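Complex shown without one protein chain; remaining protein chains in place.
Then we have chain A:
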Amino acid sequence: MGVLSRHAARAAVTFSIATLFASPVTPALADTSGINAADTAWMIAATALVLMMTIPGLALFYSGMVRKKNVLATMAQSLAAVAIISVLWVAFGYSLAFVGDGPWLGTLDRWFLAGMKMDDVNPAAKTIPEALFMLYQMTFAIITVALVAGAVADRMRFSAYLLFSVGWFMFVYVPLAHWVWGGGFLATMGVLDFAGGLVVHLSAGIGGLVAAKVMGRRHGYGTENLAPFDLSLAVIGTGMLWVGWFGFNGGSALSASPRAVMAITATHLAACAGALTWGAIEWSTRRKPSVLGMISGAVAGLGTITPASGFVAPWHGVVIGIIAGLFCFWACTSLKQRFNYDDSLDVFGVHGVGGMTGTLLAGVFATTAIGGTSGLLEGNPQQLLIQFYGVAVTLLWSGAVTFVLLKLVGAFVPLRVSLQQEMEGLDISQHGEALQ
């Protein structure tokens, strides 16, 4: 009897594990009329584009700006973000962020995609399969976590980075995604964030700033030559980010629609205006427009238009891109020097300031003709106040939680590599490999 019950128990455990890991996305012949082939095709492409933004896009953009001895370690951070966050997103991230509409957090109904059938849809995107919506949103979570790493490049221990990334994803990204996009309290208030000015750029930017302060400056910062290893890599990375951003902002329309086209147009124009503005400032003040300056301006323009892209007219992209170039240039040069923090790759200066600026500008330029919401210029100052509120909540939440997380992780693993390892380079000390 005892043996039998053990068999029964083992069989039950085996069955439940098998159920858990058996593909929950089962073939179905049910009515799929709500699912639209064009939308699905575009969103598959957009998902691939946004995934490309992290590896190779961000990996190249970041690693081109560090020194040669830290190139692989910097790429490893992007690569690890893809691997870890994808698994966590499927496990619980998606469900907590996008399933259920509680003010603070969703539910665990879809943990490990439980019960998700092939023709299911999420209420937020009724014309594409829910699995595709889940994948698309996954790519946003990935790049947001990977973005933060730029602030602590050249000095963070890989094990500490992994622990920090898991915590940051769980306690910063997932709640914010729910609050802004998943029906949480910011969504209910009417905060406009088309593709992630708050959820992605500001949260990563302020997280990066806090991390840079907690980690301390790099050895030799301000005295030694920390010039980029290979800016040509950074230019290639920027190109991939730029193209990928078409999926990032265009895909956020969640349909193959005119609104997606408007968003992409504004996005491209903002990137161009940002690159031109940053280059022009350098040309006028330092006699030469640097390549790093122009790509920084392009990324600043892209990050800044992101929250506004589906709410504003295309020409607003030019205005927003110019403002992005001005503000982000000031943040990366004057502000950074004044407060003397070492945000290695200017995550705060480019993404944080860009995300914040763009979110506020969405409240200024939003037009009913594009996104159905009017902003300040159309006589709705209330929207700008709501945008301010969204910025404040994101700043406080991401900043505070990042700080606590780093202190927690630091209690288990040293956050920084040793001085000797930092001098030797993270490629060798963290990964046992190096570029020759």
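Here is the rule we go by: a contact is a pair of C-beta atoms (placed from the backbone, for glycine too) under 8 Å apart; a residue touches a chain by one contact, two chains touch by 3 or more; residues count from 1.
The rule we apply is simple: contacts and distances are computed from a predicted model.
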Assign the chain not included in the display its UniProt protein name, restricting the answer to "Multiple sugar transport system permease protein", "Nitrogen regulatory protein P-II", "SWIM zinc finger family protein" or "Aldehyde dehydrogenase (NAD+)". "Nitrogen regulatory protein P-II"
Full-complex touch with the removed chain, picking from A:Gly106, A:Gly293, A:Pro307 or A:Gly321, is A:Gly293
Contact partner of the left-out chain, one of A:Asn225, A:Ser284, A:Gln420 or A:Gln436: A:Asn225
Of A:Thr107, A:Thr188, A:Gln337 or A:Thr368, which sits in contact with the chain we cannot see? A:Gln337
Touching residues (missing chain, whole complex) on chain A: 222, 225-228, 286, 290, 292-293, 296, 332-334, 336-337, 346, 349
